[in-house]
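Note that one protein chain is taken out, while the other chains of the complex remain in position.
Just so it is clear, A, B and C label the chains in written order, and each chain counts residues from 1 on its own.
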Amino acid sequence: MKKIINDPNQVVQDMVQGMVTAYPSALKQVPETMVLARKDAPVQGKVGLVSGGGSGHEPAHAGYVGKGMLDAAVAGEVFTSPTPDQVFEAIKTVDGGAGVFLVIKNYTGDVLNFEMAAELAEAEDIDVDYVVVNDDVAVEDSSFTTGRRGIAGTVFVHKIAGAKAESGASLAEVKKVGEKVVANVRSMGMALKPCTVPAAGTPSFELQDDEMEIGIGIHGEPGLERKEIASADKIAEELTEKILEDLDYTTGEDVAVMVNGLGSTPEMELYIVNKRVQEILKEKGISVYKTFVGEYMTALEMTGCSVTLLKLDDELKTLLDAPSEAPAFRS
Amino acid sequence: MKKIINDPNQVVQDMVQGMVTAYPSALKQVPETMVLARKDAPVQGKVGLVSGGGSGHEPAHAGYVGKGMLDAAVAGEVFTSPTPDQVFEAIKTVDGGAGVFLVIKNYTGDVLNFEMAAELAEAEDIDVDYVVVNDDVAVEDSSFTTGRRGIAGTVFVHKIAGAKAESGASLAEVKKVGEKVVANVRSMGMALKPCTVPAAGTPSFELQDDEMEIGIGIHGEPGLERKEIASADKIAEELTEKILEDLDYTTGEDVAVMVNGLGSTPEMELYIVNKRVQEILKEKGISVYKTFVGEYMTALEMTGCSVTLLKLDDELKTLLDAPSEAPAFRS
Amino acid sequence: MKLDVNTVIDWMKRTNEKMQENKSYLTTLDQPIGDGDHGINMARGFQEVENKISQGTYETPADVLKDVAMTLMSKVGGASGPLFGSAFLKLSTAVKGTDTVDGELFAKALDQAAAGVKQRGKADIGEKTMIDVWVPVAEALKEEPNFSAELLEDTAKQAMENTKEMLATKGRAAYFKERSQGHIDPGSASSFYLFEALSDVIKERA
Partner (left out) sequence: MKLDVNTVIDWMKRTNEKMQENKSYLTTLDQPIGDGDHGINMARGFQEVENKISQGTYETPADVLKDVAMTLMSKVGGASGPLFGSAFLKLSTAVKGTDTVDGELFAKALDQAAAGVKQRGKADIGEKTMIDVWVPVAEALKEEPNFSAELLEDTAKQAMENTKEMLATKGRAAYFKERSQGHIDPGSASSFYLFEALSDVIKERA
């Protein structure tokens, strides 16, 4: 394992320290926690937005803390949901009297820990509500399974629910728009090479030199199949078409596109994927409102990418465009 | 070689296509070239800013094209400076009558090709001037050598000279502030793992499992030494101290810090490095005005990072903070 | 079998030893069908448990078990933190007010703990989770309140091994569908170590 770290068991602490010292005028660390909050939290009268999850997805989640987006992010251990008490600290920190909204990615651990935090908060009379993001079309939704995973589409939920909260909306209104994003966002990922959890020290899975994994999750959990590596065009087609099969994007006005790197994919390659994604959408008569190419929701140093499409209406467009001062998402 | 590409010989074309379709309202491609320019170029009466170089450093250089930063970027083949005619096309595209300023990284190829382009432009009565960025302290400056390399500090030159040009300054004024940045910026990098030029197909160098290379260039050219891999703290110390030895940062008012990922370093690790960089600066009584952590000047999928320090005065602060609409540098 | 406060403390210390010893093995189990952190989670959690209980003074088994529950909930995270936390909280509640827990009461407590995990995780037996160890162990003990250390260990071991051929439908392993078969469920393995530790402690005291 070759990593630029100090102690594999201290990576989250060191990282949080590195984040808060990078943006001292924007962020503050809630003492003795792995919670980073807006410097001016709580904002009185505004719904507070909290998200978080395991670490290793940087810039998610603390990179999205800032005016117009999240009020706080909670960093768990690498790939491990934070504990209820940490989430509860975040909730208390951002509660400005209008309630707190949680953005949870759909993993058993995240759901359990955030729900328990919500119970703790309610016991202290803080209004809490939440949305569970499950944008990954790679894994089928059936009554059997845990449901779909939350991946890069979560960033759009942060942005749009964040803008809504910033506009002074109520907790119910923020929840409504959060659910609207979840209903209209779909993603799918793929990988060429695995990642290594620092404290584990060995790669989380193996792929042959000519193999790729289609439908990968952001912790290395696969979804669809392993097969021979294909061209960027074919990869873009496979991801995009699976998304388009799942939701009818032709009925919306426009879409937002995100081509997200999973950690060690050169940005050059993300743009090469985007090239074909844009062509496909054009061929299908789906018009693109805005495109995001870069690392938004990573899986440590996994090599691969995901494609996300969000169907927009006027409200979502306005909120997507609204100003954000979050370090990793400025608009 | 595992890469998400189509044809190793078409990566630059595909990437440029992917970039312009990602930001169609911000960028335009000069027909039949690898030049991406501001959509509204040429801006009449404004000094035009052109940079570029070999590809593989994304988001540099086209990610820095936009109001407040570059007017055009020229993409050469991977790690290969663009040819004079391509640079000349960029110059012609952005010339709004007030002259054109070139930001060149100090590599023989870049200097030769950009200088030749400047000659071509002067032959057509376009005023051209330039600055050569040589921020890398890893390689010694002596009359013998080619001089120091230009690496991540170049991004500060783009930002600050870009803001100056946007303010309506003359070519001479833009050059003056460009040179001021060059005089006050120093960087140094290191790597844990090499990168692979797509058309070459094999890694550009080898490092043992316990080895790192200190002083690496953004094409894999080493500078100082190969040695046993050290902790993030030690790495941060070595890079930062080499920079501080080279220039007295205590005499400026404040510094800007950039911790730059070379391609496949998890963002988590960049923040871990930043943690120690900030501590060191604090220990030395150097106060930090603004910090940038992320991928600004990459080397394909090289694993490693660089640290850049820029000594600021009031003018540089104002220009650093000025608005930028470049996709990869919004402020 | 009789569990007094010191036996419970020893049980937890022995469990911690096992989690530390098997940290990489548990992580290895979590790599092919999960996200490769289970051993790290368990080792961190039970180390914190050990730190916590070696500082406190306890009167009853329930007091210890409660601190274990709270520590796991606040130090582990992931899926396993709240689930093991819930299990210990139920154990604690079930034996509240008793100085010495006998086999019958322990069996009852285990049954409630297993039910707690099911409820928290919205899962049931046969879904390739730790439930597939907790439920069979609870059932075996219910049938034989004077159970031996061997029975406890064998039942837990067999239950853990039975998860190997199961198809996961809950937790991260569910994403692997058919590919989840042929691998032991990591949470079932750590649950086995927990019961093996108890068996060890009972044997020593016998």
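Operating definition for what follows: a contact is a pair of C-beta atoms (placed from the backbone, for glycine too) under 8 Å apart; a residue touches a chain by one contact, two chains touch by 3 or more.
Every value quoted in this text rests on a predicted model; they were computed, and no experiment measured them.
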Which displayed chains the unshown chain touches: B
Identified contact with the non-displayed chain, of B:59, B:150, B:178 or B:220: B:220
Touching residue (missing chain; options B:78, B:161 or B:232): B:78
Residues belonging to chain B that touch the chain removed from view: 9, 54, 76-86, 107-109, 112-113, 116, 138-139, 144-146, 149, 197, 199-205, 217, 219-223
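As a convention for this text, only the chains that are shown with their structure count from here on.
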Identity of the most central chain, Cα criterion: A
Computed distance of Cα centres, chain C from chain B, in Å: 54
Separation of mean Cα positions, chain C and chain A [Å, integer]: 32
Multi-chain contact sites of chain C, meaning residues that touch two or more partners: none
